[in-house]
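The structure is given below, and queries will be raised subsequently.
What follows is subunit A.
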Amino acid sequence: MILDNTILWQFDVLLLPMVIICALAALTIKDLVGAAIVTGAYSFLMCLLWTEMLAVDVAFTEAAVGAGVSTILLLATALHIKRKAKD
Partner candidate 1 sequence: MDQIPFISATPALAILVSLAAVPLIVLSSKRPNLREFWTFAAGGIKLLLILSMAGWILAGNTHTYELWKILPGLSLKLKVDGFGMLFALVASALWIVTSVYSIGYMRDQKEHAQTRYFCFFAIALSATIGVAFAGNLLTLYLFYEMLSLSTYSLVTHHQDEEARGGGRKYLTYLLGTSIGLALPAMLITYNITGSLEFSSLGVFPEGVSKGMLILLLLMFVFGFSKAGLMPFHSWLPGAMVAPTPVSALLHAVAVVKVGVFSVLRIFTGIFGIDLLAAQDLNTIICIIASFTVIVSSCIALTQDNLKRRLAFSTIGQLAYIILGAGLASKLGVTGSMLHISMHAFGKITLFFCAGAIFVATGKKYISEMVGIGRRMPITMFAFFIGSLSIIGLPPTGGMISKLLMVRGAMEADMAWVLAVYLVSSFLNAAYFLPIVYKAFFCTEEESLFPQEYNEAPVCCWLPPVITATVSMILFFFPGLFLGFAQVMMSG
Partner candidate 2 sequence: MKRLTLLLTLILGAYLIWSVEDLPEWGDPTSPASTYLSPHYIENIVEETSVPNLVTAILADYRGYDTMFETVVVFCAGLTVLTILRRTERKNKKVSTPRPQREGSDIILQNTARLLIPPMQLFALYVIAHGHHSPGGGFQGGVILGASFILLALSYDLKKTLKRFKESSMLFYSGLGVLIYAGIGVVCLLLGKNFLAYAAWSNFLGITELEAHSHGMLGVEIGVAITVMAIMFSLYADLASGGDLDEGL
Partner candidate 3 sequence: MIAAQTPILILLAPLFSGILITIFAQKSKNVAFFLLILGMVGSFSAACNVLLQVLQGSGPIHYRLGDWPPPFGIELVIDHLSGMVLFMVSGAALLTAIYSKHTVEVEIPDRIHHYYTLYTLLVSGLLGMVATGDVFNLYVLLEISALSSYALLARGRGLAYIATFKYIIIGTIGASFYLLGVGYLYIKTGTLNMADLSTMLATPEMHQSPSIKIGFIFIILGIWIKMAFFPLQGWLPNAYSCASTTTSCLIAPLMTKVSVYIMIRLMFSVFSADYIFKTLQWQQFMVWMACIAIVVGSVSALAQRNLKRMLCYIVVAEVGYMVGGVWLANSNGFSGAVYHIMSDVMMTLCLFMAVGAVIYKTGETSLEAMRGIFRRMPITAAAFLVGGFSIIGIPPTCGFFSKWYLITGAIETGQFHFVIALLFSSLINAILFFRIIEIGFFSPFDENGHGTHQVIVVNEAPAMMLVPMVISAASLIIIGLYTRFLMSNIVQWTIPVGL
């Protein structure tokens, strides 16, 4: 029933590992600017996931806020401080 044709569960199966990988990467990359950009990618993948789950408004907002403004804010901060993180 769940595995019907109207839903993109295959897409889902592909995207979720990528999201998790992005999350792990964002936390482990030592370069903070890189980490900020990976966080942006994470947000963008999330946004795709939500579109796939038909949450268009949420995806729209996340695209503007999460992938857009948040990333810029993170970047702005990362550029203001020492770029290398210890862990």
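One rule holds for everything that comes next: a contact is a pair of C-beta atoms (placed from the backbone, for glycine too) under 8 Å apart; a residue touches a chain by one contact, two chains touch by 3 or more; residues count from 1.
A word on the picks: all candidates are chains of the complex that A comes from, given by their letters.
Not measured: the values here are computed from a predicted model.
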Options 1, 2 or 3 - which one, within this complex, touches subunit A: 2
Which residues of subunit A touch candidate 2 in the complex? 2, 7, 9, 56-61, 64-65, 68-69, 72-73, 75-77, 79-82
